[in-house]
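Here we show just some of the chains, and they stay where they sit in the whole.
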Amino acid sequence: KYGLAELTDQVGVVTGLAWTEVGGDLLQIEALRLPGKGRMKTTGKLGDVMKESIDAASSFVRSKAPTLGVKPTLFESVDIHVHVPEGATPKDGPSAGIAMVTSIVSVLTGIPVRRDVAMTGEVTLRGNVLPIGGLKEKLLAALRGGITTVMIPVDNVKDLREIPDNVKNGLELIPVSNVMDVLKVALTRMPEAIEWDEEAEAAKAAQAAAAASGNPTASPAH
Amino acid sequence: KYGLAELTDQVGVVTGLAWTEVGGDLLQIEALRLPGKGRMKTTGKLGDVMKESIDAASSFVRSKAPTLGVKPTLFESVDIHVHVPEGATPKDGPSAGIAMVTSIVSVLTGIPVRRDVAMTGEVTLRGNVLPIGGLKEKLLAALRGGITTVMIPVDNVKDLREIPDNVKNGLELIPVSNVMDVLKVALTRMPEAIEWDEEAEAAKAAQAAAAASGNPTASPAH
């Protein structure tokens, strides 16, 4: 049922938290990885600020690719589609940034996301987590939706004093200051970093291209 | 006659259900597959939300291509045109999502769609079916239009108590929670899954490209 936590841990499916005029709500974010050319598609009646937060999330992930076990060249051969369902409902704001990072890392690595975890926080290009609004409404929605663990920005910890005790007792609240900490909690396992020597890879690629074009100089075994 | 069910089962022609201010209506959705380059064209005065629902439907189908008997590489060599007739009438909303999936799968596989079936439901990137509005008006339009079977989202079953008995008796109502269930009912037969080893295919493609460019290294039989 929509508005409730998922039944299984899934790749690319992340639970964000939305604040609306009528209260908080779970925000299911879905990403798919498709064979492609490095394009990013976003759907779900997203406002410009949310679209930009997906851009920032994507650039952060690209900049950390080897650390996250992802070959940088992968980005050129896949398209990523990020969709936020209930397509008729407008969504906006930067606060789903860390959820976007999590969703993108999940589809690129194939590692599922814990279905009982929700998160809210803006993300910067360096992965810092910035504070968000509507904390109370978001936490109420998380509790209502069967979520057990919620990651919030460190800078929102000061707002916890306004949150009712039953909410704070019903949820494990994890303050985060960098999205790498988010991934450690949200992914069912952390990806292993790979070695990536950009210059060596570029040389390899150039050699392959030369060989493929039948260049006698670059292909000495001829 | 428009507003009535089709006379034969056709490839790419699916009956959705629209809700308008003056009542429900059948929504004929047509897709064509043309030789091309992976482009999606949409026409019929469609609003942004309906266009995005076609994007989501398309990505879902691409992500499930081998399961649906479709080679993933097919997407690069065809264009798909989705048109919703009565071109002067504005249409919008996400509720034709499962009909869009059905239409796209039909044109890609060449399998006709049952002409006596209608459907309504939003689709997510993972194929989940989300609830829709205007159920009563849509079912009345289906009955009026000669439809015998209507698929509705599981989450709309609770709304059936408001539907008159004659409507419920006149139609076979099938609640669906995933669009794969929709395809089983709507297509005249289910496509057979194919094997698709992405890495093996990529290697094959690279070899073919190398051979085509006269690369002596990659083409040892030289």
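Note that the chains take the letters A and B in the order they are written out, and that residue 1 is the start of every chain.
The criterion applied here is as follows: contacts are C-beta pairs under 8 Å (C-beta built on N, C-alpha and C of every residue); 3 or more make two chains touch, one makes a residue touch a chain.
Note that this is a predicted model, so its numbers are computed, not measured.
S.K.: Taking the 2 displayed chains as part of a homomeric complex, how many copies does that complex include in this file?
M.R.: 6
One rule holds for everything that comes next: only the chains that are shown with their structure count from here on.
S.K.: So what angle, to the nearest 5 degrees, turns chain A so that its CA atoms land on those of chain B?
M.R.: So the copies are related by a turn of 60 degrees.
S.K.: Just give me the whole-number Å value for how far the CA centre of chain A lies from that of chain B.
M.R.: The computed centroid separation for chain A versus chain B comes out at 28 Å.
S.K.: What residues of chain A sit close enough to touch chain B in their complex?
M.R.: Per the stated touch rule, the residues are 1-2, 10, 12-13, 28, 30-32, 34-35, 41, 43-45, 81, 83, 85-88, 211-214, 219, 221-222.
S.K.: Can you list the residues on chain B that touch chain A in the complex?
M.R.: 48-49, 52-53, 55-56, 59-60, 62-63, 72, 75, 93-94, 97, 122, 124-126, 128, 130-131, 155, 198, 209-210, 213-218
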